[in-house]
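Of the protein chains in this complex, one is absent; all others appear in place.
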Amino acid sequence: MYSFNNDYSEGAHPRILKALTETNLEQNDGYSMDRHTAHAVSLIRAETGRADADVHILVGGTQTNSAVIAAALRPHQAVIAAATGHINVHETGAVEASGHKVLTPPTANGKLTPEGIRTILDAHMDEHMVQPKMVYLSDSTEVGTVYTKAELTAISDFCRQNGLFLFLDGARLGAALTSPANDLTIADIAALTDVFYIGGTKNGALFGEALVITNDALKADFRYLIKQRGAMLAKGWLLGIQFEELFTDGLFYDLAAHANACASRLRDGLAARGYEFAYPPQTNQLFPIFTDEMIERLGRDFLFMPDKKIDENRRSVRLVTSWATTEAGVEEFIRALDSGR
Amino acid sequence: MYSFNNDYSEGAHPRILKALTETNLEQNDGYSMDRHTAHAVSLIRAETGRADADVHILVGGTQTNSAVIAAALRPHQAVIAAATGHINVHETGAVEASGHKVLTPPTANGKLTPEGIRTILDAHMDEHMVQPKMVYLSDSTEVGTVYTKAELTAISDFCRQNGLFLFLDGARLGAALTSPANDLTIADIAALTDVFYIGGTKNGALFGEALVITNDALKADFRYLIKQRGAMLAKGWLLGIQFEELFTDGLFYDLAAHANACASRLRDGLAARGYEFAYPPQTNQLFPIFTDEMIERLGRDFLFMPDKKIDENRRSVRLVTSWATTEAGVEEFIRALDSGR
Amino acid sequence: MYSFNNDYSEGAHPRILKALTETNLEQNDGYSMDRHTAHAVSLIRAETGRADADVHILVGGTQTNSAVIAAALRPHQAVIAAATGHINVHETGAVEASGHKVLTPPTANGKLTPEGIRTILDAHMDEHMVQPKMVYLSDSTEVGTVYTKAELTAISDFCRQNGLFLFLDGARLGAALTSPANDLTIADIAALTDVFYIGGTKNGALFGEALVITNDALKADFRYLIKQRGAMLAKGWLLGIQFEELFTDGLFYDLAAHANACASRLRDGLAARGYEFAYPPQTNQLFPIFTDEMIERLGRDFLFMPDKKIDENRRSVRLVTSWATTEAGVEEFIRALDSGR
Partner (left out) sequence: MYSFNNDYSEGAHPRILKALTETNLEQNDGYSMDRHTAHAVSLIRAETGRADADVHILVGGTQTNSAVIAAALRPHQAVIAAATGHINVHETGAVEASGHKVLTPPTANGKLTPEGIRTILDAHMDEHMVQPKMVYLSDSTEVGTVYTKAELTAISDFCRQNGLFLFLDGARLGAALTSPANDLTIADIAALTDVFYIGGTKNGALFGEALVITNDALKADFRYLIKQRGAMLAKGWLLGIQFEELFTDGLFYDLAAHANACASRLRDGLAARGYEFAYPPQTNQLFPIFTDEMIERLGRDFLFMPDKKIDENRRSVRLVTSWATTEAGVEEFIRALDSGR
């Protein structure tokens, strides 16, 4: 069984594992107060062009989202997200558990627009309703699409005009930045948002999300929030070391580019055979539409997730490639498309 | 200016005020441990046919909703409500502030259905998502409609089959029970739900909502929840006395019937003149559709709330009648419909 | 049985009840947007000498405390209070339910000191601990004592030097301000604190606490917090009317002075007979020490609360007088002290 279940099915890129092994018996200060983390932070500041940014590396995405939103919002304030947004559907209500409502405007292909956000603002006018104060979006999105520079700029402008914080979930930022459909740099993202993070878990680290806070209003006391949410790793240098590697010699981009290249090969193979996609195939998450019979047959040799019902006998599924996806795995899948046809 | 803004624009029915005055210098135990509250509770148990019910009288609806939901749900559990439900839009995120997500299935005319609720259950299957555990509905609804006995029974059956608590917000229960479209009794409601409340604020009391808990699983320690949410009135007998009056000689029903009769007269006057309604006019809340010009003109002499845009130059508005609405006010409004036509 | 249980055993002062009755059929805007509330607010601004203050009138103390603290603190911040403080022991963890820890320094006679507060600051130094950000105190305190101007000024200075908000719970502010031991005015309190409230429930109103926010940093969006906590009364003018009366012709002070005078008479009677007090008797709450036998005997004719064990066969009890306490009740109690001796 070869798995296209997700981009976190294997451990870490060998360079990362090697670095962890070589530093294993060093004595380091705990709680991310170590020199590796300091170095990783300086690398990330350089990469994003923001020497003034506060950078914190947390273990996982849900705790990062929860900490940022709890840090930014007062009790009566709410966050706007796509209905498909990770915080809205796949975090077991972590945002609500912190006391905040998630408001979901209409979207297409998992992407927010200024127009959609405006419908939320227009509907929330007084103290009987929650007060929208932050916009949350993911790039790449949960359905594999990416924001263009024009799209993200329009949202950023709208947010600034309307007093909304803009928070970008970059759990799959590598896949976004190395997508052929992308025209953003990581510096653009730092400039257009108030806070965002750079995902390691889904791009070759054992775990780790590097949060970059550029808006001063969101910086104060953030380590308190990390600690309170149980997101402060005792051996914090494990996070620092991994990001030192990711941001040395472009490893972060190389790994994501590999995942995208594997996805492109799959996409081409699927498209050449006439398969449609539920969402535009732009990154390492593909959502091809198969008949139920085809899904059953492919499922004998490959692991992948169901997505949604399309019509009476067709469904979309999710195929995910990663830094660790092998050429052999990809080719085998494409061959399997033909074998039983 | 005559106000149709809502059903809580005046104080209390004179019988209630008289009772409060006559008992003013009695010394009573605080926090609803007094004899008036005990008597009111016994009257409500008799009225609902549930001698086993726990009855608590709280000051207002938002705190009652918040206390019930917080008492019933564990941290990962969610409540299902109509998108128009009071807890979803008009309580400033009080449910989320208690840590719980509100899930909103498709509805028509503000009413939930088993089919709609099922779509929520089907979409929430594992621990990455919140767990739906309670259904919240209002009767009458926030758009003035009522549930029939068949409809409420179907929802109740569905909830019991699926392990969901059923909670009925009866802030306007009087208007529902005395609506021509209603075929439920208060005893039916007690039998079909796990917990519900009987609204006083919108039916002739100064304030007060009588919560009736029939499901033993929801009874334990409820006074702790009331107190923690700041919903335990020091002079709790003020609540007891008001409900003693409401449930003596049928005052509760008489007041609601008056409100509904005033609304029926308005509805007939509007319908006779060809006005349409955004929702079926069944209780003391009417949503007639007017041109913007008509709204502007009526607004010179009457207070009422805007509802929603219908088309380029028409909107619905909300007209609410109450126990205190005068015949003169109603007739004046009907005359005003003609005056400038 | 005559009750000295508390100062909220009767309804409202007749002037208040009369005002409620006379305005009963007025149509008023809901949610404290009415003209009576506006008038009450202007009276309170004048009385406190703070035309710039934001004034909100809420139903009860627990919800007021919860709303203020939730409005003021970020998730990692904590409030400092006396161990005997109402928020620490008698609100069922409402502050913690809003997410905040209550920190309790050593105190004497229920009163905080700068030295005590400093011990808390010294012990909370980094992000592994909560961050103290607000000081909460009650005047009069929960044990009936009052702060002098020198004491409150010292605390106020300390708070300002250390970036702490100062919040004064005035549920029994009337009793404090009319105590012989007091040298503060309500304007002093407004000047020395960031936010405080003026209790109506325990001083002759049916209910109602008038919150006065003088620090701009605490003003923003406060009505959202009120609503979210279920503390926004639909018929908000009921609150406004009561405070109109309390702050017209000095009623607020007269009622508290009466309560204190009754307590002074009791105190003198007790002291003359050699009884000691667990705390200095300064306001309308007295804590005389009786033998168990005496408590049993007095308990046959009077209601009062137990306080704490003093030694093998003596305990303190709490006697509370109010605006409604009668001379006859007081004299009867004093006679009872002698009767069985």
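By written order: A, B and C. Residues from 1 in each chain.
We adopt the following convention: contacts are C-beta pairs under 8 Å (C-beta built on N, C-alpha and C of every residue); 3 or more make two chains touch, one makes a residue touch a chain.
No experiment lies behind these values; they were computed from the predicted model shown.
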Residue among C:11, C:30, C:85 or C:99 that touches the chain left out of view: C:99
From A:133, A:172 or A:229, residue that would touch the chain that is not displayed: A:229
Options A:30, A:49, A:180 or A:306, residue touching the unrepresented chain: A:30
Touch residues of chain C, complete complex, unshown partner: 75-76, 78, 89-93, 96-102, 127-130
For chain B, the residues touching the chain missing from this view: 31, 70-71, 74-76, 98-99, 127-128, 130-131, 221, 223-228, 232
Hidden partner chain, residues of chain A it touches: 2-3, 5-6, 8-12, 14, 17, 20-21, 23-30, 59-66, 91-94, 97, 201-202, 206-207, 224, 227-235, 238, 303, 324
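Keep this in mind: only the chains that are shown with their structure count from here on.
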Chain A and chain B, separation of their C-alpha mean positions in angstrom: 42
Rounded Å distance, chain B centre to chain C centre (Cα mean): 33
Gap in Å, rounded to a whole number, between the CA centres of chain C and chain A: 50
Two or more partner chains touched - positions in chain A: 75-76, 98-99, 127-128, 130
